[in-house]
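For reference, the structure is listed below as C-alpha cells.
All protein chains but one are shown in place.
Here is chain A:
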C-alpha cells in the first residue's frame, strides 16, 4: 500500500535500527507513548482537574458575563429574572391561592420566605438545566482543546453560585426592608450554601453525562425541574399545604421534606428569617443537607468520570 522510499535526502523514515524489530505496541512502550484518548485514573483525573482550577473559575466568570451580553439591561437581568419570578408567584400563589397561610413565623414572613425560596431553588434549577448542555453546548471547545471535561459542569455550577451571591445583595435588602435584621444565625448561610453548591455540582455532572448521550434531555428537564419546584414548596409552606390542604400521609410529608431542594431552602430560610421557628424545620435537616451533598457530589463526579473518554465524540 505504501510505496515508501528510503533514499530521500530529507529522510522521512529512520535508518535501520533495533527498533525495527519491535511491534508497534513494544515501540510505544519503549518510548513511553500511551493509547490516545484513554481515561485517566480517578486520582489522576482529580489532580488534572485541580490543575485547571483557574480555567474553571475564568470560564464560569466568562459565561456569567456572556449570558446577558446581548440584552440592553445587561447584568441587571441576573437579579431581575428571579425577582420577576417571585413577583409572579406572589400574585398567583400568595394572593390568589392563599399560599400565605401557615408561613412559618406568621403571614408577614411570606415575601422573605418566597424570595429566599425562589433564589435558592433557582440556584439548583439552573445548575441542572445548564448542566444538561454542559458538554453538548460546548462541543467546539471540547473538540478543540484537551482538558478534564468535568471542568465544564463544575464551572456551570460555579457560575450559578456567583449569580446567587449577586442576588443575595437584593435578598438582604428585602430582608432588611421587612425588618429582619442581621443576626448570628445568618452565618449558617455559609455551610448551607456550601452543601448546596456541592450537591448542585454533582447534579450538574450527572446531567452533563446524560445530556451528552441523549440530547432529548434538554427538552425534558424543564418539566422535571418544574415538578420538583412545586413538590418542594418554593412558593408555599410545604408541610402546612400537604397536611391541611392535601390531607397527605405523614410519610409523603417526610419524603417531600427530605428532598434536597426543600432541605436547602428550609435551611436558608431558617438562617435568614428572624422569627422562623426551628420547630418548622424538617427532622434531621443538617445531616440530610450534608448527606445529599456528599452522595450526589461524589457520586456525580464518579459517574461523570466514567465516561470521560467518550465526551465530544462521534
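We adopt the following convention: contacts are C-beta pairs under 8 Å (C-beta built on N, C-alpha and C of every residue); 3 or more make two chains touch, one makes a residue touch a chain; residues count from 1.
Here, contacts and distances are computed from a predicted model.
Per the UniProt record, the chain missing from the shown structure is "ABC transporter ATP-binding protein", taken from the list "3-isopropylmalate dehydratase large subunit", "2-oxoisovalerate dehydrogenase subunit alpha", "ABC transporter ATP-binding protein" or "Spore maturation protein B". In the complete complex, the residue from A:51, A:176, A:190 or A:224 that touches the missing chain is A:51.
Within the set A:36, A:247 or A:279, the residue that contacts the chain not displayed is A:36. Within the set A:41, A:69, A:250 or A:279, the residue that contacts the chain not displayed is A:69. Contact between chain A and the absent chain runs through residues 1-5, 8, 10-12, 14-15, 17, 19, 24-25, 27-28, 31-38, 51-52, 54-55, 58-59, 62-63, 65-67, 69-70, 140-141, 143-147, 151, 309-310, 312-314.
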